[in-house]
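Of the protein chains in this complex, all but one are displayed in their positions.
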Amino acid sequence: MKIERVDLAARLNEMRKQGYTYLVGITAVDYVNHLEIIYFVRDLAKNTEDSINVDLDPSDAWVPTITPHFKSADWYEREVGEMFGIEIRGRRTDRLLLEKWNGKAAPLRKNFNWNEPYETMID
Amino acid sequence: MGFGYSFAGAMLLNGVVGEVFDTVAYAMMVLALVIAYDYLLSWVERKVVARIQGRYGPEQVGKYGILQNLADFIKLISKEHSLPKNADKALFLLGIPIMLAIALFLIFILPFSPSLSSSDMSMGMLFVFVVLSFMPLIVFVNGFASGNKFAAISAQRSVVMLVSYELPLLVVLATVCAAAGSYSISGIVNAQANSWFMMLMPIGFAVFFVAMLSELGRSPFDMSESDSELIAGWLTDVSAPYYTLVLFLDYTRTFLGSLLIAILFLGGWQGQFLPPIVWLLLKSFAVSVLMIMVRATSVRMRMEGLIRFGWLWLLPLSLLNLIISYLLFIR
Amino acid sequence: MSTRINIGPVHPSTHGVLRLLVDIDGDRVESVEPHVGLLHRGVEKLVENRAYMQNMPYMEKLDYVAPLSYAEAYVSAVEHALGIEVKARAVYVRTVLLELQRIASHLLWLGVMANDLGQFYTVFMWAFRDRDKVLRLMEETSGARMFHVSMRLGGLQHDLPKGFEDRCHELLTYLEKQVDKYRNFLEKNSVFVERMQGVGLLDKERAIALGVTGPVLRASGVNYDVRSNNPYYAYDALGFEPQVRSGGDCLTRYDVRMMEIEESIRIVREALNALPEGSALGMPIRFALQAVQERVSVVKREMPRGECMMYLVADPQQPYRLHVRSPSFANLSALSEIAKGCKTADLFAILGSLDIVMGEVDR
Partner (left out) sequence: MDTRTYDRRKTLNSEKEMSLLSENSLSMQGTKPNAIFATLSDAAKMISKGVVRWSRKNSLWPLQFGLSCCAIELMDFGSARIDAERKGYLFFRGTPRQSDVMVVAGWITKSMAPEIKRLYEQMLEPRYVIAFGECALCGGPWWESYNIIKGVDQILPVDVYVAGCPPKPENLVSAFMKLQKKIGGGVED
């Protein structure tokens, strides 16, 4: 289901209380004119799944963190954040897979320049 | 000095010069024996472990791979030597040679047969074990001197290990010496003329064997050298030429431990038909092979597991052994 | 007073290039901080620029211990997106291959795990010998030893070769015996049990909160296995039973994996017996342009290491975006929580029991 990013943390917390306790993963897709970030949650007892989509503006891409509600979101958020250049607000912003990068280039965005020299991407 | 055959006598030397000459000649003989034994043992170890693992082991270099270890040895000493930048050079370089010297010296003072011995001290066994317990301390010093954090952890471990196995080892030793009524090595061997101490005190033998394994740092008690945790433990920054010394030391310690077990529990050089020294070497070789087989099949223990094992199993068992032996035949 | 040591990226038991920053106080691990990304090569970016079947090798190299499982998950996602049916025989053949791959993967894990515990390569050698036998059998179906690239849309590149069933049955009987042998060898060793029991404890609530998956989750008492909860292929028809234990420690994880090998042996056997006649061949690599049936398709598969999710946004010829939710990633992210407060030696037992492959963590 599609929701606004301001409701994200509250909505996920509500779902967690309803029984969707297991976070399967977080991913994002770059549809050029908008970014979509998707949260997959699962109810292990009832064996049902749900996903939550949030549309973001590529130039103003940020979402609130959900780590207070889902502990396991830590690494997923870090990965999505650095791969898509999405700012995750409300948490420490250390890098995960691209430790040495300075965060200016986001490889999974469609406008990522492959031929950019490596030196400009790292600190 | 009782050699049975005096080199100095044959060369008509006498006095102090003759004594010194005799000692040096005997030391050379022992060194040659140790080198031969170590070489054979290292080859046997590779072959036996390989067979247990369903492989063949070295077989291309020399007949049955007998020259493999020679090649390894020459290659290692011909490699470049290096020192870590933040190592304490003197300690780091001296530790391993000192350990090797201690191990060789202990083998030197152990008698190989009634006629072939450098000395027969009345406190021989006590002396051996006092000097033997220096080794973990030198590992400790060497580990700290290498300036490597893995080596430092390994150094701490070697001392903690010492705490857990030394007590049962000494209790069993005391029991054996009490049963033999002597601290001298030949006295202990002579006391086993009728029956080996292994038959008289099987519990003591088991405890001693296990404690000896950890004294020698062999698996499953190789925590200070554990390659899956600490890379190579205190040997992490040891350069290749020094590593030859470490390998030599490793097998020499195994030889020493096997010799001690053979002397204390397996009747030493006593046996029929063959010369005494052959019996002693055969027995210690069997013990060494047993150690190799333990190495190939066991899983490394945890540190606190070893402490618990040492204090909750080995020590009570060794005391039980002491009580039973006291009631049965020491009294 | 704590010492910070740096384990890796090259270390005998970090299973690849994982870097762990460990704070040690005496023999106690205060905190573990995994640093990953040393194998990151941007698979998800690369696959956006290749045609569907060109991506097969990339998918197989994600998890190089169980390559076939990933290839199958990817092909299923594409089949789902393009609306292609899998042939009835191919369903069973794929089940057989997937389970054989699982056996091979678990055998490798067993050997490496024993090594992490300080076994002097003995179980490692035995397990690799048996894994080689499995790989040789799988080699018959494609001609390649590790990276088969034998999955095709709607089926496989080749059908099973002649006499495969008999050889497979023979191998399964042998493996059954070998698994018993390993269990005897390890579980009767009190040192092994002592090293594993009560180490890396993870109860049900924490396991769910930390998001671990696969055998690690099932060892904590959570009954979730994609093969039984969202059955695919022939698992439902063959009566697959998930292996669930409630111990939550390393020994339980070991137990779950060993039982999974036995369950896989049973599934392969029954799948071979129920093999339908007909063709199992799929479409050729250069298939005609297809109409995209589903723009977004989500496919979940039970890998040897846990649950994998393929999130595919499809274009007619190539993926627009492919996200791989890899099980090792989920399990490794829980390491710092599981290992907090354990002993130094236990850290490697825990790492071994999580069974991670860095290739799919870093992607």
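List of remarks:
Note that the chains are named A, B and C in the order they appear, and that numbering of residues resets to 1 at the start of each chain.
Here is the rule we go by: a contact is a pair of C-beta atoms (placed from the backbone, for glycine too) under 8 Å apart; a residue touches a chain by one contact, two chains touch by 3 or more.
Just so you know, these numbers come straight off a predicted model, no measurement behind them.
Shown chains touched by the undisplayed chain in the intact complex: A, B, C. In the complete assembly, the contact with the undisplayed chain comes from B:I231, out of B:I231, B:V299 or B:L314.
For the chain left out of this panel, the touching residue among C:R4, C:R145 or C:K181 is C:R145.
Across C:I5, C:V65 or C:L217, the residue that sits in touch with the chain not pictured is C:V65. Although one chain is not shown, part of subunit A still touches it, namely residues 98-100, 107, 112, 114, 116, 118, 121. One chain of the complex is left out; on subunit B, the residues touching it are 46, 50, 53-61, 65, 67-68, 70-85, 93, 227, 231-232, 235-241, 243.
One chain is missing from the display, and on subunit C it is touched by residues 9-12, 16-17, 37-42, 45-46, 49, 57-58, 61, 64-65, 108, 111, 124-126, 128-129, 132, 145-147, 358-359.
Everything that follows uses one rule, which is that only the chains that are shown with their structure count from here on.
In this assembly, B is the chain whose CA centroid lies farthest from the centroid of subunit A.
Interface comparison, A-C against B-C: more C-beta pairs in contact at B-C. Subunit A and subunit B have centres, each the mean of its CA atoms, that are 60 Å apart. If you average the CA atoms of subunit B and of subunit C, the two centres end up 45 Å from each other.
Residue positions of subunit A touching 2 or more other chains: there are none. Counting partners per residue, subunit B has no residue that reaches two or more other chains.
For subunit A in complex with subunit C, the residues that touch the partner chain are 21-25, 27, 29-30, 38, 40, 44, 47, 70-76, 79, 83, 95-99, 107-108, 112. Residues 3, 5-6, 11-13, 24, 26-27, 114-122, 125-126, 129, 185-186, 189, 191-192, 194-195, 343-348 of subunit C are the ones touching subunit B in the complex. Of all residues in subunit C, only 35-37, 40, 42, 44-45, 208-211, 222, 224, 229-230, 298, 307, 309, 311, 313, 320-321, 323, 325, 329-330, 332-334, 337, 362-363 touch subunit A in the complex they form.
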